[in-house]
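These notes concern the structure reproduced below.
Missing here is one protein chain; the remaining ones are kept as they sit in the complex.
And then chain A:
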Amino acid sequence: MARVVVDVMPKPEILDPQGQAVAGALPRLGFHGVRDVRQGKHFELDVDDSVDDDTLDKIAEGFLSNPVIEDFVVRRVDQ
């Protein structure tokens, strides 16, 4: 078994209204100095050793992210 993390983020040129809403709320809560917030998704997958990197890329690109609007990073992590 291996732990795989996939992080999916909106592409820089895509409007991120959720991140903007968080950024807009921070000063109201008394937290100053945060210039920008981008919000994405974090997936943790427990996969069999038989699952190779190619397959993980296909999962990330074809399903977990939408390449039109999102970038993704796949990494294996120590459990």
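Just so it is clear, contacts are C-beta pairs under 8 Å (C-beta built on N, C-alpha and C of every residue); 3 or more make two chains touch, one makes a residue touch a chain; residues count from 1.
Convention: contacts and distances are computed from a predicted model.
Asker: Missing chain, UniProt name, options "4Fe-4S binding domain-containing protein", "Multisubunit sodium/proton antiporter MrpC subunit", "Phosphoribosylformylglycinamidine synthase subunit PurQ" or "4Fe-4S dicluster domain-containing protein": which is it?
Answerer: "Phosphoribosylformylglycinamidine synthase subunit PurQ"
Asker: Tell me, which residues in chain A touch the chain that this view leaves out?
Answerer: These residues of chain A touch the chain that is not shown: 10, 13-15, 17-18, 21, 63-64, 66, 68-69.
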